[in-house]
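Okay, so here's the structure we're looking at.
Every protein chain except one is present and positioned as in the full complex.
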Amino acid sequence: MENEEFMKWPDGYQCGVMVTFDFDAESMWFSEDATAMRKPSVLSQGGYGPRRGIHKALEILRDFEVPASFYVPGWTAEHHPGAIELVLKDGHEVGHHGHMHAWIDPEDPAGEIEEMDRGLEALKNSVGVVPKGYRAPAATSSEKTLALVQDRGFLYNSGFLDDVYPYRHVLPDGSNGPIELPFHWNLDDSAITYFSFDLQPTIMPNDQILDVWTTEFDVLREWGGLVNITLHPQLIGRPSRTLLMRRFLEHMRSFDDVWFATGVQVAEAYQTFEAST
Amino acid sequence: MENEEFMKWPDGYQCGVMVTFDFDAESMWFSEDATAMRKPSVLSQGGYGPRRGIHKALEILRDFEVPASFYVPGWTAEHHPGAIELVLKDGHEVGHHGHMHAWIDPEDPAGEIEEMDRGLEALKNSVGVVPKGYRAPAATSSEKTLALVQDRGFLYNSGFLDDVYPYRHVLPDGSNGPIELPFHWNLDDSAITYFSFDLQPTIMPNDQILDVWTTEFDVLREWGGLVNITLHPQLIGRPSRTLLMRRFLEHMRSFDDVWFATGVQVAEAYQTFEAST
Amino acid sequence: MENEEFMKWPDGYQCGVMVTFDFDAESMWFSEDATAMRKPSVLSQGGYGPRRGIHKALEILRDFEVPASFYVPGWTAEHHPGAIELVLKDGHEVGHHGHMHAWIDPEDPAGEIEEMDRGLEALKNSVGVVPKGYRAPAATSSEKTLALVQDRGFLYNSGFLDDVYPYRHVLPDGSNGPIELPFHWNLDDSAITYFSFDLQPTIMPNDQILDVWTTEFDVLREWGGLVNITLHPQLIGRPSRTLLMRRFLEHMRSFDDVWFATGVQVAEAYQTFEAST
Partner (left out) sequence: MENEEFMKWPDGYQCGVMVTFDFDAESMWFSEDATAMRKPSVLSQGGYGPRRGIHKALEILRDFEVPASFYVPGWTAEHHPGAIELVLKDGHEVGHHGHMHAWIDPEDPAGEIEEMDRGLEALKNSVGVVPKGYRAPAATSSEKTLALVQDRGFLYNSGFLDDVYPYRHVLPDGSNGPIELPFHWNLDDSAITYFSFDLQPTIMPNDQILDVWTTEFDVLREWGGLVNITLHPQLIGRPSRTLLMRRFLEHMRSFDDVWFATGVQVAEAYQTFEAST
């Protein structure tokens, strides 16, 4: 495996960095617990995203001149189109992230298709986007997910955790599936800064999180891997965490052999690499 | 959004700090688990609040000359009136925090109203208080909460997490609701010092918590936001945690552009700001 | 409350330290999950206590010349009498800790009495001890616990968390109950070094735990309180944690105004104080 060829980065870059945001807003909360729909204060945790967090995140991206990819549930686009338009105005990518942020359930194939298609429709109708990238809510999937992603014409998927290099999925029938841009919880802000008594009852200081993230980055850079960072405006946009985001970008920006790119750019670079081998 | 006008602080202050206490006492435990009512040792965790923690907290507030807001369930006022009188004697605000600290359940609108009105009655009868501020137990809510808070004549609500600036709620019918003084778990001692094997099985050293809190404060101050700190006499009043409270207040007191105020004072400042725009 | 008289320590000592051990052995595991009785490897976590941990703990107590109190379930005494005899040989106190370490259930008053009496019998028959101190398993209790403890002739109870000074319980009928020697999770090794994926899926470095413990001790010493430390041979006796115990004792031993005493000695000192007021 290690002897196999894995992706080389364009222009001699040593590694690629994707700064991505899952822009769930309220859907993070009602997809985990349907009763939250009737609990405005619970939803307000997600509301922080479009109301305040997104502005802070976009400001930081501008300060560091970093292109980013935002995966947006259809529901979010319908309810907060203004926020998505700010994202687009800054030239960032907008990808698909389900419709209601519903977790994919292998027992409910019709539900999976509905989420996919309603999300596509909402992105088109609300903000005029035809997404090229798909990231499933909460890293969920079924046996049918990849074929569906391929069938709907996506260039890439970003939801698997089995590698640190982009690769192309092979579908059950042996045909080509989408390109995979793998991620891992070690670079996901929800795994380390989300708070709830039910799911994650701890709050960690920035220093410790920065240590986790920069170490992961440093080794990935050495390996020539894909640094796929998953953030959420409602989490990384909280006051202290904006400082965390700044310090992490500062660290990564201090190397001049690091390529910052959107998911689409990384996937296209993979296509080029693929064509050359 | 970022271009919109958000509240300016009085007298040229850079930011506002509300030091608040949810004075649940035993109700923290029986509201989470009804069987605790019959478990005196479980309840005794809450009993530490009125028995010892409150005295330590009040002493620290005096030492740092900080006004505070105490949100008190009716049950606590009825069972520990002496402790609430000490709070009032020191000039602190007393607000509403339910009656039995019962979590608001959208499925039980009658229960929500009962908690509200029994709490009002108990505060009146036990300690002679007509509260101007409302904070729901455990940050719970229903679709009817804000209208109820408005209907009962409260000046402000403090239980949403969608902003770092005070704002005015708009009710479903389009009319004005109460002023919101938003908070977040990042500045809540229960999110970081509460211990139970079921809900939060970790104990963090003061240094790490202080790092979380001072970083949150530092950025909020830079943003000109509301620093809404939520403490509990039974948690912050434990020996080591009193030191944490002292060190945090020391840090905040080292800036001379920070306004320490009660919830009522912040809400009134918001009214003034509102009238001027 | 703060103006009330609380216990003064004998001989001008500034504070009292009780080093205590809950010597659950296997019963820690089968009382939490009855199926563990049939899972030898799960039980073996508790078996470490009598097999290895107790020897390490006793050695450290000898090195620091610290008297300790061991709360022993009847089951442990029956199955590991040799280990309890080593405890007694070193002059430490042996107290009551239930029989099967069964958690007290207010719905099962007969079960509570049975645990109490079988535990008394087992301690008597297996190691010849008539205990003067009672500590309920896992800090559980019912409305009847204190009266039962009083009825069985115990001098003291150690299972409430509502104060940092010893005090005397008043029973529901107004009569005197046992003396309480309160504790808190902040000084309990199970709250911070126990590992299980179900209950406590983290492992903290010694430095952080030592910080929690020494800060708690430092402030309790300043307050003149009772430093009631709860350890478990199977937890504190693990290799790295013996170093933690040594470093903590070293810290406390560096003050010459600290009184190290067993539960019985503290309770008797409280009786003397009580008689003098």
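Every chain is named by a letter (A, B and C) in the order it is written, and numbering of its residues begins at 1.
Everything that follows uses one rule, which is that a residue touches a chain if its C-beta (ideal position, glycine included) is under 8 Å from a C-beta of that chain, and two chains touch if they have at least 3 such contacts.
Please read these numbers as outputs of a predicted model, since none were measured by experiment.
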Which of the visible chains would the unseen chain be in contact with across the whole complex? A, C
Checked against the full complex, the residue among C:K8, C:R52 or C:H251 that touches the missing chain is C:R52
Which candidate, A:A102, A:L120, A:A136 or A:I179, sits in contact with the chain we can't see? A:A136
From the listed residues A:Q14, A:Q150, A:Q200 or A:Q265, report the one that touches the chain absent from this view. A:Q200
Looking at C:V42, C:V72, C:I229 or C:V258, which makes contact with the chain not pictured? C:V42
In the full complex, which bits of chain C touch the chain not displayed? Write them out. 35, 38-42, 44-45, 47-48, 50-52, 54-55, 59, 82-83, 195, 197, 201-208, 238-240, 242-243
Would you write out the residues of chain A that touch the absent chain, in ascending order? 1-2, 104, 106, 136, 139-143, 145-146, 159-164, 182, 184-186, 191-192, 199-202, 204, 208-209, 211-212, 215-216, 218-220, 223, 225
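Here is the rule we go by: only the chains that are shown with their structure count from here on.
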Based on which chains are in contact, what kind of graph results: line, ring, star, complete or other? line
As a multiple of 5 degrees, what angle does the CA superposition of chain A onto its copy chain B give? 90
How many angstrom lie between the CA centroids of chain A and chain C, rounded to a whole number? 49
Touching two or more other chains, which residues of chain C qualify? none
